[in-house]
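Excluded from the complex is one protein chain; the other protein chains are retained at their positions.
Per-chain numbering from 1; labels A, B and C assigned in written order.
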């Protein structure tokens, strides 16, 4: 499999970039933020995403989706990274859709078409502490009556405040079980947490939340594999988002270096900045290779695709961080102003870095897998 | 205490620099190396060191030394770093002399005057594996007859092949005990290990080495404090050696940047190199402050002087490493030749980095002490 | 008892008697600082009183001469005052660009009249000053400034625009660089002048930063009259004044690397320890240890530079080294603080995150390596003045 996009994938990329440039450029994010929009995303835009086939990119055609793979999901994620568009894409179209695609067919039929259409929003609730540690979930689900009773607190739940339903990972004695819970269920409290990047997340508190046995997705105690598979897809897509944001910040910076004058010449003529820009370019290209390879391996079902994902997420994270730091520094004072976009990229990259495991988390996975 | 040298310390520095420039410039190291000198050091030079008061810098005046402190020992170590002079300074004048200064007065009288005069060479045998891990000594000393029987293997024993006596750290049941052992004792095997930097070390194998009870320095099971104190002084002095070598490599590089021409101008005119040189200068100055502070705190007996030492050794190590890397790179092809000195600095810095704990070892100490 | 010991005892007693309880202990946040000025605001009446009693004694500027309202203390006495204030955790009675920046410039370059007129009201916190250096489009090329002052006999008429003027919207007076000779080489036609921000033709507009705060303004001058008596230093030699002042500013900003709780502790609070007693994020732990080593070494380096300066062993350009390293270090520190804070620290408006304090502080640090001369400018200065590299 060559490490470049196929013709179809390139067309999808052009479509996604074109659509977002037209309908959701950075001014769209600013508008949502500055108007203190209650949802923090545009429902209309999300439905349009559905119509374009982006919201259901990985959802099978039989359920109204585009039936495409991880690479294509990454293409959309990268495009979203370039325009910083807030959307339920990661939470609903990637994480939840991926979990559901392993679920019973009734659950699939109930939700996948609505996710694909951009009508329903689902959120995956995994994280509990300040860091991503899916192996240490403490939320519990105890057998109770006909079903289960859940207790616990979740955070960093993407778009949780506008979710129709939550997929909650909870401990059930021996293993982890995934529960699909209507957001309006009694005992579920959801608090929106506006994030630094003006994208959306929520905290979810579960207090004696009673659910029926059919709320279980997959098998009781058997949710770990589906969760891990969804998380890996999500991580690779977030890595693609990091590439989008990092690369876009870099491109704006190179443009700035070409045009901005200081001491009587374009600042891009200063060799020290040239070398830093060339180094950053190199890092970005290398990160792009890692991300595309991870997405391709997920699609190919390659053994150890999870390690390729960790390489991609860690590398893309560190590189995008460098990209936005250099972007602000090379822009100088104006880079610090809210008026310029470069600060928005810095904020977004910070959030994407933290999302689904930061570079340290993934480096730890690499080390463990390497037997050291 | 101001963080600058006193007038007396500055005079000592000038004396040490002057003496080494005259009697042991880098050509001295080259001569010892290329002639495959059996000792790897010059005994004459070492006696001259004694006459100058350098070999006994920390040894009390009553035992023929200069009666000075850690700062002064660091001054000598830094000077040795600048000229890359092989000498038993670290092993004999710092580590062994420091251990002996806590020992019984008979041991002091027997050895300190001879060390100070540059007549005797003592070596401290601590390390066993590839890394410095003084907390995990496995060499044993079992009670046997009137004394002890030692078994084990030591490595990275500075100048062990020319040592008159060894100070060996061994486990004695509950604690660590230090033994002073004549190098010719039966069962002691010493193999010289020529190092990458053409400085000297040895491996020492101890097979049923029988020693009398009076071979114990200090108390049985009570050697840890004396050992730790000697190691800390040694580490601070090695850090000073790193500063000497790193700074000298830097100075040669700046000189090269000023004079070497490429593409029709001095390479020092290229802004990318200017910025790297300026960054390196900054790092070196900061490392110098850390090293001087550590030495001063040892002299002042400040609480947590050991942490200041770890800061100094780690920082000086990383910075000297950067200095020699930049030195070779900025010198280009000639920097790779044995004919130029810059490669010798790179080799020496690598050895000093490893000696008495590398930057990682000391960072670990900082983290542990910081409670994280 | 030596003189210094007597001084310490008296100071301690006076502080005990005069420093209000409300003015002891750390500031809750940066907004609670006392800046003085015509429209001064105070967190409590006690904060006003504290500024006033200290100002009367001249202890807001302890080492300035008494004839200009200062404390007239020796360096040793000033250190004693500082340590006694730290002993009771006394807050700074007055934050002031007048004390930090303009004052030292006036003491060095001002006329006797200017010193008598401006310094006492700075000491007492009556007039709040701002700095007019940077201009839009000039950035690091400070000397390329375009704001021009036309000679009208006994006064100038100033037209132009400044940017990054800290708190210009709240300041009473400005110290400002203007071009008084448009034909001279760019460093040589600049003058350093003072004028009232209430002068007709002066307007300001706050700049919102990525941290969401607006400490900075754009400031516009439209036919602003400036009296010639308010020229500081020599006509067309304002660059000398500015340079002296910038070196001062650099040391201050560089010192930021020295602030705050040990990062290891910050991380442990947030993330806890694992079963081996180590921070429960091994990779982050390694970065924190490296940072703490650099922070410790940098602190010692600041101390060393201070001692070197006193001993005249070092060029004043050494301030660029501290500015460069300190601001880069502070940025790194806050990157790690964000990693330690994890998703909690990403909340921008919640009370849990104290309205995103960690994130806003993190974003704020990104300016450290831009303001007061960028890191690139500092490296240029080091290459030129400390390394004497050719063409630097």
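As a working rule, a contact is a pair of C-beta atoms (placed from the backbone, for glycine too) under 8 Å apart; a residue touches a chain by one contact, two chains touch by 3 or more.
Bear in mind the structure is a predicted one, so any value in this text is a computation, not a measurement.
*Asks:* Give the labels of the shown chains that the missing chain contacts, considering the complete complex.
*Replies:* Listed by label, the shown chains it touches are A, B, C.
*Asks:* Of C:57, C:162, C:285 or C:299, which residue touches the hidden chain?
*Replies:* C:285
*Asks:* Which one touches the absent chain: A:55, A:292 or A:322?
*Replies:* Result: among the candidates, A:292 touches the missing chain.
*Asks:* Of B:141, B:204, B:308 or B:359, which one is in contact with the hidden chain?
*Replies:* Checking the options B:141, B:204, B:308 or B:359, the one contacting the hidden chain is B:359.
*Asks:* For chain B, which residues touch the unseen chain?
*Replies:* The missing chain touches chain B at positions 127, 129-131, 155-156, 193-198, 201, 260, 262-263, 270, 272-273, 321, 325, 328-329, 332-333, 335-339, 343-344, 346-347, 350-351, 354, 358-361, 363-364.
*Asks:* Residue-wise, where is chain A in contact with the chain that is not depicted?
*Replies:* Where chain A meets the chain not shown: residues 2-4, 254, 257-258, 265-266, 268-269, 271, 274-275, 277-279, 281-283, 285-290, 292-293, 308, 310-312, 314-315, 362-364, 366-368, 370-372.
*Asks:* Using the document's contact rule, name the residues of chain C that touch the chain not shown here.
*Replies:* 275-276, 278, 282-283, 285-287, 289-290
Everything below uses one rule, namely that only the chains that are shown with their structure count from here on.
*Asks:* Measuring between mean CA coordinates, which chain is farthest from chain A?
*Replies:* That would be chain B.
*Asks:* Rounded to a whole Å, what is the gap between the Cα centroids of chain B and chain C?
*Replies:* 43
*Asks:* Hey, what residues on chain B touch two or more of the other chains?
*Replies:* As it turns out, chain B has residues touching two or more other chains at 271, 274-275.
*Asks:* For chain C, give me the residues that contact two or more of the other chains.
*Replies:* If we look for residues of chain C contacting two or more partner chains, we find 376, 379.
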